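A single protein chain has been removed from this complex, and every other one stays in its place.
Let's look at chain A:
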Amino acid sequence: METQNLPLDLLERLSNACAVSGDESEVRKIVLEAVQPLADEVRVDALGNVLAIKHAQSQPSLRVMLAAHMDEVGLMIVDEEEGGLYKFEIVGGIDPRQLPGKPVWVGKDHLPGVIGARPIHLTTPDERKSAIATESLRIDLGPEGSKKAKPGDRAVFATPFKSVGPSLMGKALDDRLGVATLIELLRQAPPHLEFQAAFTVQEEIGLRGARVAAYALNPDLAFVLDATPAHDLPTWDGSENTAYNTRLGRGPAIYVADGTTLSDPRLVRFLLRVADEHHLPYQIRQPGGGGTDAGAIHRQRTGIPSVSVSVPIRHAHSAVSIARIEDWANTLHLMTQALHALTPEILNMER
């Protein structure tokens, strides 16, 4: 698989940027800078979505929405205590067990802080059987840290992005992988499509940006580019892992159904056909819970046929996620080929 054309530097900048749901400006800035030269029209809407449109060069054209969310799960400071200590709340689906013992970046200036934990020496064996309560944790900016942050400021895990052998490690790969992919797809937008890129906000707290973006763009159909958990680890008792969701190294994960969307079967069949024709690896994400922006998009207006394609990542919504470079490359490749092959005919087929 060709991987040399992947925008790795862009992904690194995106992964290291901080954009907790509702405060996407840092990623928005990178996105705007990247899409301005590529699109015919760029606007930022009332919620902060970036909508970038590349017009079709021929008619009749298909209006295709491609969505990737800019926001990430994180923390918000809610109260200041004496001595540079801050109380916080979780924004989005972070397992509280991921918090103790982590460095964080706080606010727009990425002030370094840490979330500590009580020393093991001062805990009892009984206490260590239970998860550490989030209420007992604080963000610590150091003894001179008072007034350096304020309630409302956001914080994220302080994880510098890195590329390790065949893998990528970083925070917020969900969904900066999708954002980077979408920017690259816009760069190569095929001229026969009305290409509607939506870099959405607030996905992690209820798919809110995508909902209004889909209304505004009013597309004929939509593809959602996201990242999805790979639970491809051994089970505790050595039994076969039948609930892996997706697996690293098996290619892009195509959604048939998740917790919020039944994908349009025409789009699923179409993606599978394109992948087969181009001998690209892919996997069907195991049906089940979870959701993407497609959950909001497909129910907008009179209904918008939608499907999601994700890069599988291990350890989503934690300090460090892991993705395979080749899965990302294959996702980009699949979507590139799919957009080239896409025609209005698809909507005349039977569902």
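Please note the rule applied: a contact is a pair of C-beta atoms (placed from the backbone, for glycine too) under 8 Å apart; a residue touches a chain by one contact, two chains touch by 3 or more; residues count from 1.
Definition applied: contacts and distances are computed from a predicted model.
Enquirer: If you had to name the missing chain as UniProt does, which of "STAS domain-containing protein", "Peptide/nickel transport system permease protein", "Aminopeptidase" or "ATP/GTP-binding protein" would it be?
Expert: Of "STAS domain-containing protein", "Peptide/nickel transport system permease protein", "Aminopeptidase" or "ATP/GTP-binding protein", the absent chain's UniProt record names it "Aminopeptidase".
Enquirer: Given the contact definition stated above, which residue among A:Arg138, A:Arg176, A:Arg266 or A:His333 touches the chain not shown here?
Expert: A:Arg138
Enquirer: Would you mind spotting which of A:Pro7, A:Gly116 or A:Pro190 touches the chain that isn't drawn?
Expert: A:Gly116
Enquirer: Which parts of chain A face the unshown chain closely enough to count as touching?
Expert: Counting only chain A, the missing chain is touched by 84-85, 95, 97-98, 100-103, 112-123, 128-132, 136-138, 140-145, 148, 157-160, 162, 164-169, 229, 231, 233-238, 241, 243, 245, 249, 314-315, 318-320, 322, 324.
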